[in-house]
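All protein chains but one are shown in place.
Chains here go by letter, A and B, matching the order in which they are written, and residues are numbered from 1 within each.
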Amino acid sequence: MEATHLLPEVTWVGVLIKTVIILAIISALAGFGTFIERKVLAFMQRRLGPMHVGPYGLLQIAADGIKLFTKEDIIPQNANKLIFMVAPLITAATAFIALGAVPVFPDFTVPDFIPFIGGTFVPSIASDLNIGILFVLGMMASGLYGPLLAGMSQANKWGIIGAARTAIQFLSYEVITALAILAPVMLVGSLSFVDFNMYQSGGVSSWLIWQQPVAFILFLIAGFAETNRTPFDLLEHEAEVVSGYATEYSGMRWGMFFIGEYANMITISVIAAIVFLGGYDASSSIGWLTIMLKIAFFFFLMLWVRAAWPHVRPDQLMWFCWKVLMPIAVLNVLITAIIVLL
Amino acid sequence: MFENFITSLMTVEGFAFYLFSFLTIGLFSVTVMSKNILYSMTSLAAAMVLVSGFFFLLGADFLGVIQIIVYVGAVIALYAFAMMFFDATRDIKEKNTNSFVVFLLGGMSALVLVLMFAAPIHSNDIQALYPMTEGVGNAQDVGMVLFTKYLVPFEVAAVMLLVAMIAGIILAGKKMNHSITENMEIDNDAKDEIMIQKDKE
Partner (left out) sequence: MSLAQFKNRNVGSQSYVTLDVGKPPQGGWCKFKQVAKRTFKGELFVGLWVVFRNMLQALFKNDMHTVKYPLEKMPISPRYRAIHDMLRLLESGNYRCIGCGLCEKICISNCIAMDTRYDEEQRKEVSEYTINFGRCIFCGYCAEVCPELAIVHGPRYENASEQRAGFSFFEDMLTPIDKLNLQQEYDGFGAISPNADENIKKTPLAY
């Protein structure tokens, strides 16, 4: 908390600018994420991936964006129209709200020559809550209402199966996320990202991953389930439930689900990097570069796992979460508590 | 009275309070009034999340987030039941035999609740029993109250939850040892018996 006193005061203009930056950059990054995913999966299968639109297929994102925006927005006849239309917004909005409490980019002061907003201090966290981690996890959890409502409202059997899977997946992993993050929280004694960052400011050896390897692995597994990534992508696994909750969606509403998913991937990567891998070093630009690398590594890990591993059945996920991971998480919390008390 | 309302609306906090209030009340009334299960559930979830806005306004961030996390999970469980029992795309035909009794009971209990919570407003000396400590985080504040003054209720609640959990496990786990896929022979025998019985009929 001491470090924040040295910084200039955060005004609401600064927060607004930060919000716009997050919205602009992360939604662009989400689009870029789809490109990276296609490329990485292609290389891992020794294909080329998108190649023809722009240099190395880079403009494929723009082509996809144009396609998504101009496609017809189909609403099925028997669907519950209002809920059907709102559901994708929930996923996208909660993903960005969650990012609001996460330190993503370095703080800076807007140069004076820019009219109106010159000299405004833009913080690294849009809203520096002292319970940041809980807020982010809670927001990401409420993001699952998107797939749930989408599946239930579309009057489609695959959709309802997708919605049911959303519910059981949520009820399975949420406990693990909370219990896994609880152990490092107990060590640090705070729920603020800034405190986590300060706790690990003593170089690589002070990273929490060395003290809490079990919690790290548990959090990573739960994070994969939270973002519907491959070992646990039950909600929309094409081989089983056509497209799950997204079966009836088209155009930009479908696109919003995926912007939300990729934004969530970034959020999980950021949390993992800050809580377990030392976070950022606010004093230098190299510190911010290293956290970018850490985030990029976790993002890559998600794609890597998707290329390598098969996915599990819903009953296996429940079994895994409740009978294996939860006891381990509880034991981890218990042992951490004993060590903290001693 | 009305001027007070206008002036409080001008401040950011006042505006946010009234916005959250109207939204919450509106969404909860949709929950009660709507005949479509999907509308009721969704407005319930949204209202529960919006209630957390009041906590954030009062500076109780921790409680606000807990409100979100707990009720998101709880309402998702409700959704699961709704999915099993209702067709989400159809309206529900209510069987209401005596709407007068329902109205009377509901209205009375609502009135009693409002009186209970509104009564202290008329007295002038409202003060926080456990004011927030400066420089200490929200979670610590809650923890201090919870583990000193309210330790016994907290523990009792924990024991009750444990009892409920064990009861749930026992209820659900009666046939846990019976695997459908691994005991195929038994199942086949049972099927044959059913077939024989059908033949006899």
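By our rule, a residue touches a chain if its C-beta (ideal position, glycine included) is under 8 Å from a C-beta of that chain, and two chains touch if they have at least 3 such contacts.
Just so we're clear, the structure is a prediction, and the values are computed from it rather than from any experiment.
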Among the chains presented, those that the missing one touches: A
Sole residue of A:26, A:40, A:90 or A:295 that reaches the chain not shown, by the stated touch rule: A:40
Where the unshown chain meets chain A, residue by residue: 40, 43-48, 51, 304-305, 307-309, 324
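Here, only the chains that are shown with their structure count from here on.
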Whole-Å gap separating chain A and chain B, where each centre is the average of the chain's CA atoms: 26
Residue ranges of chain A touching chain B (in the complex, touch as defined): 78-80, 82-83, 86, 129-131, 134-135, 137-139, 141-142, 144-145, 148-149, 152-153, 155, 160, 163-164, 167-168, 170-171, 174, 178, 190-192
Of all residues in chain B, those that touch chain A in their complex: 36, 38-39, 42, 45, 49, 61-62, 65-66, 68-69, 72-73, 76-77, 79-80, 82-83, 88-89, 137-139
